[in-house]
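Missing here: one protein chain of the complex. Every other protein chain is in place.
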């Protein structure tokens, strides 16, 4: 099929299960909320060599936060429960508790799965902390240099989905990049999903495993590498394509991933020089979920 | 002494040795250079529970970079050589190689200490990578979806200094925070130093160890906690102070730290509601370096 | 009454009628949409000496724009119809048509009042322009260096309200400023209103006319000037207040102004060091509309 004159390949994105903790950070204004969220979700593109996958889900205004201040939802993702708990503890403790004016709330209040992150962070108070009932929630108040840091006792997590994706084929690198940026801008407004890579964009889409260097879990997807398309027999790069970008999406549900994929592709096709949209799948080697591109429209 | 009507306490900041790798990232424009640098230096406030301390040192223009594009210097800091190598490999591999349009250069070309990061990242090319001589440097070109990623074969590191710091005492929390922000803006322009905490500011200045929870390496510095000043016998919080922020500085040399401390304090004292500048020292428990505040002016 | 421990004075803001044109700008991504909107609404704080009052109302995503791209609504305000038409023509022609990748749509499609801005801008095409039916709208396509610029034939305007306002009294200047910033962050998310001053904040709240320099339409409101409070007999500055900021709000309706005032005050009261909220009224000298602060809560 075609969308805005761009071919949407009849293929599917392969995604896999992951554990996701969701945290609501509030702060004195949007600038400082974003600062804390950015630090807490950094070094978090792929579980291949990062300690977690992480990203900013959405910004919310004071009418949607317990303390009436500007807020931001972040997601921290890990393959295991234990790993997720460690990452929530470390990232909230080192990057949000330390950040100016923040407070931390459970971003999944309806989830039955909880880690007692607040209850563990309270030890930083060295005996001066106190349990408080605030905004109808069980919280800890930890006296610090800037004043009291407030953190909810428990933070929820859930079974989510990682690795949702699509590929943008473009005539020039800037066409692909601006289409990727437009896609990320659009996905940013979708509830429940994050794009964990830098600025939401992957320049280095990979294949599972390796042909030559077998000690690696992931290596360049040479079939999609424009600079060597003449050397690769079964190259997937059309002759008029000189750059491909991948958007990787994690989310709280398959539905959130599908919606993010849909609005992302729609946005990408509005950019001049984009010639085709495809997606990455690995014969089931990567995961059990499938998002069929053509079915989204 | 006084500066702009603000008391500078006659005390010193205690700092300690650390290993620092310095990387120059270039990209298509400043936006994407900053995106890559921010992701690569995230989750990097303190070695207490982060895998590294990391930050953006400075932005440079095309006349100062090998490939004539906009660039940004980042520093990655770790207590051990092995840990630093792992962090450079993981952060460059997962957060810069994956970011759109980036190239990576050795940020310490004159240092004799090198890790062969580029030589290790090249395996991502799965045999399609090639060694190239470019800009007078030994580099690897790795074919990827967006095109070729260029990375210098070796990345330099050095013996640096961590934990440089000063405290801003303020009448109100926003006064302290804006003074901290002004200080960070000023330090951003100093060669050789970074402020690894969120937005460069620490809301939760700590003491070494604990009184009560002995299993923790660092806990709240209760003597500097305004909300409990009435309960702490030897509180360091004056009666008119309601918030204290700490600026923590790492750098390539003690001189870089001292200069960053000087310009940061100078900037902080221009903000209304700041009443005093002090610094953190721990009787030598933290480190061997001392920066005397009064001597800076 | 009190809100979050802050006194809300029992007074009202005085506002006045104004003509408002509303424009939807779309662009390749949010960055370039904001660039165009910022240029088009600059030099637009107050009709006292600016050619118009202007501001960014809100950002919208591709699902809410005719061409499926990211968008931003701006408002241009003027006391007269003729003046408004001139300003819409000049600001769209010089600041949006000239900006990369933009398209321009009527931001008030339901209004019966229209200026044929697109029909006038088309002359820039020097005969190469064409009328097109696109997105169900009557538009002009003007061939330019970057490609075709699309602009809707007619742009709507309406009778709006200007000069909605409230005052933030604070112990320190940064407390007042961060409260003002938090208020603007909150108002930014309210439909139908803008805050035309720099960053949404007024540092120099004025009175109508002058005591001494009668040739001026507006001069400093000395009763609210903290630095001279000891010299002014009927000063309105409490002894513990050292800075006051005003938020000025324009909007499509009195209801939009009231809602913006409400969320702005709510946000401001969450900031440490804020002691009182008041508003500016001038005995009816300024305008016929009144927004009573206490009634908002």
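Per-chain residue numbering starts at 1, and chain names A, B and C are given in the order in which the chains are listed.
In this text, a residue touches a chain if its C-beta (ideal position, glycine included) is under 8 Å from a C-beta of that chain, and two chains touch if they have at least 3 such contacts.
Here the structure is a predicted model, which is why all the values come from computation and not from measurement.
Visitor: What chains on display are touched by the one that is not shown?
Guide: Every shown chain touched by the left-out chain: A, B, C.
Visitor: One chain isn't shown here. Among C:32, C:140 or C:289, which residue touches it?
Guide: C:32
Visitor: Could you tell which one of A:80, A:172 or A:292 touches the chain left off the display?
Guide: A:172
Visitor: Among B:10, B:29, B:81 or B:295, which residue is in touch with the absent chain?
Guide: B:29
Visitor: Touch as defined at the start, partner being the missing chain; which of C:119, C:220 or C:253 qualifies?
Guide: C:220
Visitor: Which residues does subunit C use to touch the chain missing from this display?
Guide: 28, 32, 35-36, 38-46, 48-51, 54, 89-91, 93-102, 123-128, 142-149, 167, 173-174, 176-177, 180, 197-199, 201-206, 210-213, 215-216, 218-222, 224-228, 231, 242-246
Visitor: In the whole complex, what residues of subunit B lie against the chain that is missing from view?
Guide: 4, 28-31, 61-63, 67-70, 147, 178, 181-182, 185-186, 189, 263, 266-267, 270-272
Visitor: In terms of residues, what is the contact footprint of the unshown chain on subunit A?
Guide: Touching the chain left out of view, subunit A contributes residues 31, 170-175, 177-179, 242-243, 271-273.
One rule holds for everything that comes next: only the chains that are shown with their structure count from here on.
Visitor: Taking each chain's centre as the mean of its CA atoms, how far is subunit A from subunit C in angstrom?
Guide: Measuring from centre to centre gives 34 Å for this pair.
Visitor: Between subunit A and subunit B, tell me the centre distance in angstrom, where each centre is the average of that chain's C-alpha atoms.
Guide: The mean C-alpha positions of subunit A and subunit B differ by 25 Å.
Visitor: Enumerate the residues of subunit B that touch no fewer than two other chains.
Guide: 173-174, 177, 242-243
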